[in-house]
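In this view, the complex is presented without one of its protein chains, the others remaining in place.
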């Protein structure tokens, strides 16, 4: 395969992944939660650690540890499904009336493609996110950070197998996290 | 046409549209309003409905109706042209001194291509926007939401035939809307 | 070269540049400053002018002049290197504890390619940036604006030869600029 | 007490900046003005059917406007009596009961506390539910579709509060053809924030006939109903332009008074249908309304915080205080209920491009209010009062023109071009409210006389 | 003084909204409550080794919790004595000295001022370093791993301050099997902001047994440890549900009291390992703790701002005031130190989905606190007190059940379903703190008696 052809293949994959992430954002922003759940693998891990202020050189202490320490989120599909179910009851007060949310996904990069670009089975995707939430009258939240997603190709197409959310906050400046990143 | 070729065609169109939207943003942010007007079809519709807080399940009441109810914007080319003319008088105090504005356009997706990818005449494009405005000393506005544009291919290239702006706000937290989305 | 082939070449270059900028953002957000420095040419110019509120029609007075007037930044590689060195001392209090920063780069456009698309040696790239900084407990800054980068192809790949940063602020609403754009 | 007499000196025509920027005075205003005066709450058509509700505001506070099972309209404080939770967080809708999401107390559409979880078990049925219903306004008045409310039972009834200003409100609420309350509102209430004290827009709509320069850019751009300039009304050339104020009430308007034999305007040439419609209405109105058919209210303010535009864009705006330095505006747009669809659309388009945050006219007003307020906050600025001398002392009682006797105190600005008569009237009343301990002292003399009889 | 008696009327069961929204009262609270009461600061395991430190808060202020060279624990105001610089800006770490980044004064782990640049040259060695060490709390108490501090040396010792409430804290800090202080905390302290006055969560955790509707959605979604509903504890069906409050102390809890012969629960069927573990602990606890093994604290509040959940998710929360209208919550999560890894993981997962800003249960609490507070700020709303009548006067002293005599004042809500007994107890104490000039007047009568002996 010529170098150019490979570059094109890479390009097509990049676009495919980008499109997947944008459509996912649409589902969330359009409150189509069940369709969103369908994009998650059965063994999905959805993890958002907490962050500490640490001394220069002690970066290892910055994040709470996965499956060890407390986190903002550390979930599997079951809990995520229950979260969706809760919103869909229509009496989840924290989302009544529902929030107006926009997910801006940018800096999308394919960090790792396995087993190969030719036959990509899993892709590690890095991006930045900006989640804007506005509720009721003037209640407003702005959440910005990085995301690391592992997408897996399954029968139906790409699925989210893992999502690590790195929010650029220490004290969480939002009263609750009743939405997804 | 092979699947790959079609994918490439799709890719090229996507890039073409993205480029169009970015250049449009440049025109607005560089205050080249007349050039911007030239990007609008004669029959352009520029609509920004207002949003209500409604009960779960009553989403149909969320937006004010086009051509029926009051909206933030519901315009044709004539009014848009007058708005530009007003700014260009140099005595439109609300823009004197002019605002410092950046349009961040992200999550660009082609939702619909007609009549065909091979010969695209109109494209329905969805995206997210973040408009940052800063004026005078420290006056600052942040407006985030979704946009749905219908682009039409005309002699001179792509033109905006319709723009629907969905701002994620209820009470508008900006004293005035003297700029374009 | 067929029109389509050329379009594809353009596309590949665009992607290549975009990828470069995203990876650069990763280096900054991951505090890999030395690697970041390696992306700058020896003769790099890093310039961020100040902005004034001026009367309509007097746009020429809006920006402070390069190499003439005072600016927020007007640097070469030597100073940028010293800035990095300062952060790496671990006692640069303004960055102790280090800031949590995300660079969102959007609206990436190739404004100029020289000498030719076929053999690009230098590319003028325009984009929008959103820099989000969060420190200590709740200290938060949001900086939005435009960037004009000149990227030059060197042995090791693309390098930043010039960066002009246009921040959409007049009175700087951030106590210090201890990070890079 | 932060407010003190002397801040308002109407003999000299000077008013201290303190009343706009001082936070203690602002807090006093909440008690003395907004908790005692009549406030516009909304329009009956927002709650057309039993069970319909729409959230509104009175001063800083959220209220529920709703129609109960028997069709009666109510206005309640939007706060649960148990622990204060905002019981209704939707802008509008329809319901049979307001159930509080915190502990589940529920209130009927008439405000009664109808549901209390564990009423028997936990309260042993001893909670006096009659005492713990939603807080209802002391007085409510529905007038030609408009809904008004007041927290003070000692206040005079709404129509008495209006006095002769009622005629002007009629001209806003009746159809263009003079038909009794022939108006309806267009869907959607505009709500937005302005960084200035609420009295800047209030005085502006009381009849600031002086800020033409503010709107020069839109006049140049031209957005008038006939597509030419901002507003064009040829027929008014022969009319008198008046500042009409009701002393001791604080209501005032800028209106045109036509001569008996006024030509009927030929406006809206942009659209024949619209032109014909207004022409027909014009004639009908004059017939129906007789003398008052000659009166054309341009703009006006019903004390303290309700403003109207009487012509196009016909609308009602309320200035909700949001701290001394911020105001939340709500605006409702009116059209003739019976007007042809094309007319409604035509007007709607005009309203949108004229008014509100995206309105090419008001954008510049808000810019001025914003920075006039901001530049008045400093210690040195506060030493220098604003000037309200314009045409001082030129007003007359019983102004008459071509056989029409105008109520209240009038200043003819046809030749004077402008005056601050209305603004002085507004602040005179404002000062009375700030000084009066109760409505005893506030009731206008004529009314007191009336009462005495 | 902004606070005045009458705002709290417990005979009528009414409390003014002022105490939640008034900013002057808020400022008084900082002096009268947070600078005089015992506050939870952290857990010994956060500073396990000499030199370890963790930053915490007392009221509005940042403090340093650290362990000095000889292993003693200290709590210092996190502010340099020279010019106030925050000497420690890291959340945690290990050090030998705290060096101020402004001018370099450095303080030992015992707070002593050990380093002063140019001490000889510029101060001629005359600066009395002993007087200028870090400000240390007046009293400190480490109890079963938990660390408490108090700025007022006149306050009673922590255990005396707790009184008989100590038994409930024991049930939180001991292992599930009753082992003395057998708990440890999971890594990571949750910190987040809520837009409401700190007393909303404080009263909620004092034993608001009434807000079921708040959590109906999560009950429907089902996140209980056995995967069914939010919390499930079959064994409690036979138990008495009690509101237990210590008058004159302000501590209170909602707890279950099991009958002597209570079946041991068969919970956590989701995971055999976990189920077995708790079954075993259950039995051990009853053996070890005897009568108190029958007590199951669900939730409780140690006056004024420390709350705990006694079962799952077992945790301690502190409500830090951040202005009258905002609260910063810090929460620590507890598990049995000796529990098998699988149990810890199981609980951790449950804690995360239940509690905190992402907790499916607390999300709705915070929504209610937010808008209950917001809707209580206006001038009209403030005229209408909150209602705390629920089951008023139904409490008894010396409540006894199946041979167990409960301390303090108890209200059995097994049949009553709910009461506001605990809340009244909380605000009664709150009022005492606001009124008392010193601890003289605050010391509970029993303690004074004691002291007299």
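Before moving on, here are some points about what is shown:
Read from first to last, the chains carry the letters A, B, C, D and E; within each, the first residue is number 1.
As a convention for this text, contacts are C-beta pairs under 8 Å (C-beta built on N, C-alpha and C of every residue); 3 or more make two chains touch, one makes a residue touch a chain.
Nothing here was measured: the structure is a model prediction, and the numbers come from that model.
For the chain that does not appear, the touching partners among the shown chains are B, C, D, E. Of the candidate positions C:6, C:69, C:112 or C:154, contact with the unshown chain belongs to C:69. Considering E:13, E:42, E:59 or E:250, the position touching the chain not shown turns out to be E:59 (whole complex).
Across the entire complex, the residue among D:96, D:125, D:387 or D:438 in touch with the chain not shown is D:387. Touching the missing chain, out of E:102, E:292 or E:404, is residue E:102. By the touch rule set out above, chain D reaches the unshown chain at residues 17, 20, 208, 210-214, 364, 367-368, 371-381, 384, 386-387, 389-391, 394, 413, 415-419. Summarising the interface, chain B meets the missing chain with residues 91, 93, 96-97, 136, 138. Residue-level contact of chain E with the missing chain is found at 30-31, 34-35, 58-62, 77-86, 89, 99-104, 117-118, 121-124, 126-127, 132, 135, 151.
Note that only the chains that are shown with their structure count from here on.
Between chain A and chain E, the least number of touching-chain steps is 1. Work out the mean CA point of chain A and of chain D, and you get 48 Å between them. Mean C-alpha position of chain B lies 27 Å from that of chain C.
Counting partner chains per residue, chain D has residues 89-90, 101, 193 touching two or more of them.
Looking at chain C, one finds that residues 8, 11, 91, 96-97, 104, 106, 130, 136, 138, 142 touch two or more other chains. The set of touching chain pairs reads A-B, A-C, A-D, A-E, B-C, B-D, C-E, D-E, using the touch definition from the header.
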